[in-house]
Structure formats: structure tokens, C-alpha cells
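Here the complex is missing a single protein chain, while all its other protein chains stay put.
This part shows chain A:
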């Protein structure tokens, strides 16, 4: 193939594109331009990007091309993903590009420093296409809570792309980018992955440095990869992972063998692997179509030699409750710094005395959206004297119980499996007035955050023409296991379908957007 059409280039996985770049079949500038063209073509309908940085992305691409053209040691030393474009969730700070957290609070703010993961991406020379949309400060499951407009699901423009990382997932699902970074506090990488037919991984807590990810809930937040194939995510996690002296909670040693595990899994051989079906993470509350795809996946896994066992984690029924105490408590403290004093938005009171308290108050009233305020209020309450033990204290006890449940389950199984989300993508606006229904979307993903363990979502088929995700969980530090199981299921399903799931996504047609009721 001499001339690569745009549609060919953008449909390549990161790994496949990397191979073409290294073979000299295409240049990084061509690849980046193809994705920029795609963004220009479809992002008006999707709104996956809050900021596109064509100039910088092309400059990095040109640099990679020049190194490759010159050959020699420097070309040899290039990272495998060098020249492969990537999109960054706009919760991660970047020098030279705006970082908004999808909040009015940070409108126009430019970070004077790079997140550790961004330093690694710059060092590996991945051109950064821009910053992707999210629920404000990563609070939501639909990306409807962005201060800069909703992101639409590429599979159906009237559906949500999941959240909070709906922008990264939609960008990857719509071929605007082969790779993206997300953050996952309660499912913000995995649930958008599930509802957009993409792959997303939440690494073991501490596996990837959080330095420069704007904190939502510090004890739960984790940066991870978003891609269209399991192997691509493995490459990206190996790039961004490892100990960071700037993050006290980062693991002392890098998690290794992820790419190797994904490659091993792709052979489809699962002999000897014990896969636990979590009784509490399926069945009631899960849509029939979701449950059906899940059971089909189990059959395929069994056929590949895996031993399927049922495990029970009885305390998972408290997970959502505990999460909605711990997360808002940390939110209430983490977001206190947004007060208009040092950076970002400042709103002066319209009347009355100009005191610092009133400037802080009017700034926060104007700068934060409703969902953010809801969680700050919940968290402030939960931490208050007299309530701490009943709320934050008992939630932490639940967390310990859930960790014990998982530890027991992992004595019976090497990995656990469940649907990633209980439903396919719901309609935009459907849960506007029902935050609790919205929160239920994360019922299957939250336990991994509470326990600090790794989780992956892989596409598991369609229900009502919308993607269903299958989630694998593994013990802490055993991220390789979710890559192996995820890559195996991905290979088995694609073999059974005869194609990838994402290849079945419809063309993006803005005419299909339903007028607002």
C-alpha cells in the first residue's frame, strides 16, 4: 500500500500504526494530520475535544519523522509508540495547553507544570492531539456534567458516551485518536469504555503516578489507558506507569509484563486460568442484553480452557454507599483550593462588602456546576464533627470488608469477571433529575477502586445496537492478569464475529442528532 487514505490510517490500532511508522510506510506527520482531519470532520457532532493542539502535535510528529529519517542510535532508541498520536483527558495538567477539568472554575488557566504522565508521553514523543471532555472535575457517568457541553456517543449521537471520561472514550471510538489517557475514580475509564465499545484499564492503585491529575478523590483516583485494543492499552500503561518520587502513593516498583501478557492472551489459550464469576456483579439490575452478552463471553472463555468458578463478595452491596461517602469527603477537601485567590476564575460579589470570604463564596458559587456542589456538600457533611464516625469512619470499614471479600475470592480464582456496566449507554438527559440512577451505572466498577485492584473493560458485543463491556479484575499488582484475560476474550470474540466490534460502529451523521425536546 503506497497511498494511505485517511480512513485507513485512522482505523489502525496504535500498535499497527507504530509498525507502519517504523517500516517507513507512513510518516507521523501524515498520521497526526489524518487524525486532525478526522477531528475536524466529526468533532462538531461529538464534542469529544475541549482543545485541539494541531501545531504542537504536528511539531512533535515532524521531530519523530526527522529522527527516523536520520536513522542511527537515536532512531533505534525511539519508544515503540513514538509518533503515534494520543488524546489527553482534560483533568491531567499540561504545560502550553489549557487544562480546565471541564469546569468554568479553570477557564483560561494554563498549568505551569506537566503531570508526570505527560512528561513520560513527551519523552516518548507521542504527539498530543489535545484535551478531551469529561464530567466537571470527573464527577459523573455521562459527560453531561461538563461546563463545555455534552459529548455524544459515536454509536448513537443521542446517547451518552459514559463518564467521566466520555471525551477520551468517544475520541478513541470515533477514530479521532488511537490512544487516550483517562482517569478512573469509580469507573471513569471502564464505564465509558464499555458503552463506546473500546478498551480501558484502571491500573492497580499506585501503578501510575497521580502527580498532575487534578484530584477528585485521592485514595481512589488512578490514571490509565484508553484504546481500541488490549495490546495498545498494555503498551500505553507500560509507558506511563512506574514509581514517581513526586507521588507518595505510587508503587515502589513498576508493574511489568503487561505487553507480554496481552500477547500471550491473544493466542486465545486460557488453559489453567481460573475465572471467578462474581455472584453480586450480575443478574438483577443488569439489562437482559448485557447479561446475555456476558454469558456468551463466559462460554467462550470456558471453551478456551478457562475454569469458571462462582465466587461471592457479599459486602459489595455496601460498595456504592461507601463510595458515595468516601469520594465526596475527599472531594470536599480536594476542591477547597478552587477559591479564586491564586489561580483560575475569580468572581466578585455583586453587592455588599468585599471580604475574602465573600469573594471565595461568589467564585465557588459561579465556578462550580451542580454535581460538583452536590458532592462538596455531601462530603462536607460526612466529615463534620459528630458524623465522621457514622459516615466516613464506617465507609472506611466497608472498604476493608470489600478488600477482604476480594482477597477471599482471589483464593478461588485468578481473575474475576463481570459486566462492566449494568446497562448500555442511556439517552442524553435521561437521568438529569435522578442522580441516584446515574450513580448506579458504576455499581460494577466502583469495587475495584475501593479495593485498589486493577480492572479492564473489553468490548463484549452489542445490545440494542449499542456496545456492552466485559470487565476483568485481578489482585493488586497483578495487572498482567487482566491484560491476559482481556486479550484472550478480545481474540475469542473477534474470531467468533469475524471482525472487530468497533468496525461495526455506524458512520457519524450529525443529522441523526435529535432536536432538544
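Definition applied: contacts are C-beta pairs under 8 Å (C-beta built on N, C-alpha and C of every residue); 3 or more make two chains touch, one makes a residue touch a chain; residues count from 1.
Keep this in mind: contacts and distances are computed from a predicted model.
J.: According to its UniProt entry, is the unseen chain "Aspartyl/glutamyl-tRNA(Asn/Gln) amidotransferase subunit B", "ABC-type dipeptide transporter", "Hydantoinase B/oxoprolinase domain-containing protein" or "Branched-chain amino acid transport system permease protein"?
T.: "Aspartyl/glutamyl-tRNA(Asn/Gln) amidotransferase subunit B"
J.: Just name the one of A:53, A:237, A:332 or A:423 that touches the chain not displayed here.
T.: Result: among the candidates, A:332 touches the missing chain.
J.: Which residue, A:158, A:287, A:312 or A:380, contacts the hidden chain when the whole complex is considered?
T.: Missing-chain contact among the listed residues: A:380.
J.: Touch as defined at the start, partner being the missing chain; which of A:295, A:357 or A:434 qualifies?
T.: A:357
J.: One chain is left out of this view; which of A:26, A:213, A:258 or A:421 touches it in the full complex?
T.: Answer from the full complex: A:213 touches the omitted chain.
J.: For the chain that got dropped from the picture, name the residues of chain A it touches.
T.: Here the touching residues of chain A are 92-93, 99, 101, 106, 109, 111-113, 115, 210-215, 217-219, 245-249, 329-330, 332-333, 336-339, 341-344, 356-357, 360, 380, 383-385, 388, 392.
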